[in-house]
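In this view, the complex is presented without one of its protein chains, the others remaining in place.
Per-chain numbering from 1; labels A and B assigned in written order.
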Amino acid sequence: MKLNVEELHKVAHLARLSIHPKDEESYSQALSNILNLVDEMQSIDTAGVKPMAHPMDASQRLRKDEVTETDQREHLQKIAPATEKGLYLVPRVVE
Amino acid sequence: MQWEAVIGLEIHTQLATKTKIFSGSSTTFGAEPNSQASIIDLAMPGTLPVLNKQALEMAIQFGLAVHSEIPAITTFDRKNYFYPDLPKGYQTTQMAAPIVGRGYLDIALENGGTKRIAIHHAHLEEDAGKSLHEDFQGMTGVDLNRAGTPLIEIVTEPEMSSAKEAVAFLKSIHSIITYLGISDGNMAEGSMRCDANVSVRPKGQEKLGNRCEIKNVNSFRFVEKAINYEIQRQIEILEDGGRIAQQTRLYDPDLDETRAMRSKEDANDYRYFPCPDLLPIAVDPAYVQQLKDALPELPEQKRQRFTEQLGLSEYDAGVLSSSRPLAEYFDKVAELSGDAKLAANWVSGELSAQLNRDAIEIDQAAITPEQLAGLLQRVKDDTVSSGAAKQVFAALWAKEGQTADEIIETKGLKQVTDTGAIEALVDEVLAKNTAQVEQYRAAEPDKRGKMVGFFVGQIMKASKGTANPKAVNELLAKKLNG
Partner (left out) sequence: MLDLSLTQMAQGLAERKFSSVELTQAFLQRIQIINPQLNAFITVTEQEALEAAKAADAQIAAGKATPLTGIPIAHKDLFCTEGIKTSCGSKMLDNFIAPYDASVVAKLKNAGAVSLGKTNLDEFAMGSSNESSFYGSVKNPWDTQAVAGGSSGGSAAAVAARLVPAATGTDTGGSIRQPAAFCGITGLKPTYGRVSRWGMVAYASSMDQAGPMARSAEDCALLLEQMAGFDERDSTSLDHPVPDYLSQLGTSLQGMTLGMPKEYFADDLSPQTAERIQAAIKELEKLGASVKEISLPLTRMAIPAYYVISPAEASSNLSRFDGVRYGYRCENPVDLEDLYKRSRSEAFGEEVKRRILIGTYALSEGFYDAYYNKAQQIRRLIAEDFQTAFQSVDLIVAPTTPNPAFDLGSNSIDPVQMYLGDIYTLGVNLAGLPAISVPVGQINQRPVGMQLIGNHFSEAKLLNAAHQFQQATDHHLQKPQLT
């Protein structure tokens, strides 16, 4: 399977990554190689096999509805790139 | 051409849990920005979700209330997209195996009939934060207090054919979730939000037209207006030979119109996949049965009981079952007073009028059901006349006494049934109004009826409303016609 440049950019956009034109070829090649590797799976008949999302056969534990967290805003916003009045700042969002 | 609208709804309802769906942060509305955003809600590297039991339970309760199947296994999936109010870069939601399966709800139509609307499914998910577009040096501010608040998203089949039906459905959902106590249903604060998928097609055509999704409309009235606007907009485009572009639109209540959203226009590919941080949830059927047995009486069942067992009119039953606190108030008054019709008259009459005047809700009423029932008992056993009862009601509301009996006593409002005392009053009034007595006696018998009213009024006034009207009438008739 070969991933062309157009597909590469489409996937990169979904992942919010940008690919510099000079790197297009190397990414496209590397990803195509990986896809060729993973395409080996198609040789295995998996009809009727239930996909296994978790390695252990366990079920979800539930948490009591009790407040356990306290206000840590000051502490947590010390490591934020841009804040004002307790808000995280991002470039203007237009709806 | 005759057009037909096809409407489906997606209703997001915040669940009234104390904490978020995957973290122990408080969900209190209106807190300082980001003061309720913990390391989990902020998606700090290395943090992990644990599901809130209460959220799951509330979703199951909802499912049971709308006659849905509750599956034995339910799972969470990740919906991947980038947005500043979505800290993890994915929303933890349910797609493959939602907690609430197919169900339905009957809505009342204007013509008195009902229509069954199928619910495709409902699922649990986390709410996003809020973007504040006030100007922070040309930037947008992000508050993540709301991020992680539990939601159920209720998805209907496209089976409604007018804005009125859509609103009726929405109101039914609102009444169910507030009855269950799983949400406050406050649309203004965004605890309940509605997206409407609207399309139109020529009447009789099977195939659905292209649809538009109207996002986040925040009141019943706006839902109706937005859908009506959108139906009209689409019909006009089609009649002009145009084509409906499938898109997401926002309703602007100021202009009363919908407009296409500029963002989220990307052809989204959400890349759903099972969330590896959350294991499948085994829903024990015995536990579901337990919840089912513990379900409160729902609006529809209440309405039915009110008409069939208590003999209320459809109208009264509808009004009194519309909200759970009102219905419970009424039920208590009816039970304690032993007279459901009298209770219905007072709760939907005097009490509701007083609540409206004070602009408060039933749970803030200044009179308890016990107090009101106490009063109604005195009405029933003729201790007070209905006129005096209103005075007692007002006095109870003003906290002038603890019980109806106390007020009746201190204000001397007890109905006088002692014929000797009434006779004295009658004699006194007749003696004071000799001219009117003359006129009465001179009048034709068929005119006399009206004239009696004057004397009754005078006597009642003199007794401060306490004289038994029946005794007054009997004595008057005897004396006047003598």
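The rule is simple: a residue touches a chain if its C-beta (ideal position, glycine included) is under 8 Å from a C-beta of that chain, and two chains touch if they have at least 3 such contacts.
Here the structure is a predicted model, which is why all the values come from computation and not from measurement.
Contacts to the hidden chain, counted on chain A, fall at residues 3, 7-8, 11-12, 14-19, 27, 30-31, 33-42, 44, 46, 49-56, 58, 60-61, 63, 72, 75-76, 78-82, 88, 90-93. Mapped onto chain B, the interface with the missing chain covers residues 39, 42-51, 78, 80, 82, 84, 87-90, 142, 269, 271-273, 276-279.
FYI, only the chains that are shown with their structure count from here on.
Chain A and chain B, compared by their mean Cα positions, are separated by 41 Å. Remark: chain B residues 17-19, 23-26, 32-40, 42, 44, 50-56, 80, 82, 84, 131-133, 136-144, 250, 261-263, 266, 269, 271, 273-274, 276, 278-282 touch chain A in the complex.
For chain A in complex with chain B, the residues that touch the partner chain are 13-14, 16, 53-54, 58-69, 71-73, 76-77, 82, 84-95.
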